[in-house]
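Structure record follows, encoded as structure tokens.
For this view, one protein chain was removed and the others were kept in their places.
And now, chain A:
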Amino acid sequence: MTGESGRIPLRIANKKAYVWDVDDIATIRSKHNICGILTGTLPHLSQQNAFLGVPLVLMPEEAVLLVENEIAVMIDDARAYPQPTLQQLQVWNLQQQEEMKLQLAVIEAKEAKESANSGRAMSAEALEKRRAREEKKAAQATRLAEASIVSSGPSALLVPEPAPSKGEATPPLASQMTDSSGAKGSTVAHTIVIPAASSAQDWYDPNPHSYWTIVAAKEAGIWDYPSNLEERAKCGAFRSLWEQGYFMGGGIKFGGDYLVYPGDPLRYHSHFAASVIHSPQSPLRPMEIVAHGRLGTATKKAHLLCSWDDDKKEVSYLTIEWAGFG
């Protein structure tokens, strides 16, 4: 989520910029006309590629623009998790135990309900006996669960705040919880919940590892784009098109650097495939003009040549289309 700074965190890993929060992804797309590419997949469905999720990976030009325009901040995320303090670990451990108790109570209540409806003897005496038996069972289960928590190391499990329970479940009494006699170290079935965002942990501290400018990020060694004329030309051309309100996507399918859309790519077809030429004097072969022009025309697109002038920091555009004759 957007921090106190009001800037969107771009988490940098291996000199690539990722956005991990869906709200941030929506913001940069709807307010800042930058799409990126969703790359996340499920570990056991890694071959599927039709519906991808977080993280969103940004083209380097997109990340540079977001930071230069003071929309985003770069975070060296790998270093943003210092060793937790003892107190933080204790809080974490407590939350973990609370979660466990809640789960066991829910299981208990469910079992009680099922056995009550199973058509066994319904006399007051039988009910009383059964209740006593079940309470005893619950108490033992809880003790076993606690014992298993204590015996495993603090780093073995991650448990977030307890989820709200579903109604009639009542947590077992505190006195039962503290009694640990009779624990055999066996396991009680329970779910370990891994929080979706590790940044929710108390000890997550991105501030000492946040870089507010491209220069600062380069000095810290986590980022190096743009580092040469070709990359400066791409950043310049990308910015120029973006400032005119266009959306850009990857251009590989049409033989260019970008596809240029007049609005959100979910709503519009692209009108142009753009290629960036890093100097007005760069060699341009007629065969390139033919290839770009013909491909674009066949797909109802024109090809844009975006020529970067590094002295003037300006972009000039030429549009190529098949002439329609000859």
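By our rule, contacts are C-beta pairs under 8 Å (C-beta built on N, C-alpha and C of every residue); 3 or more make two chains touch, one makes a residue touch a chain; residues count from 1.
The criterion applied here is as follows: contacts and distances are computed from a predicted model.
Between the listed names "Dolichol-phosphate mannosyltransferase subunit 3", "Anaphase-promoting complex subunit 11", "tRNA-splicing endonuclease subunit SEN15" or "Sm-like protein LSM2", the UniProt record for the complex's undisplayed chain reads "tRNA-splicing endonuclease subunit SEN15".
For the chain missing from the display, the contacting residue among A:His44, A:Arg267 or A:Arg285 is A:Arg285, taking the whole complex into account. By the touch rule set out above, chain A reaches the unshown chain at residues 244, 271-272, 277, 280-287, 289-290, 293, 296-297, 300-302, 304-305, 307, 316-326.
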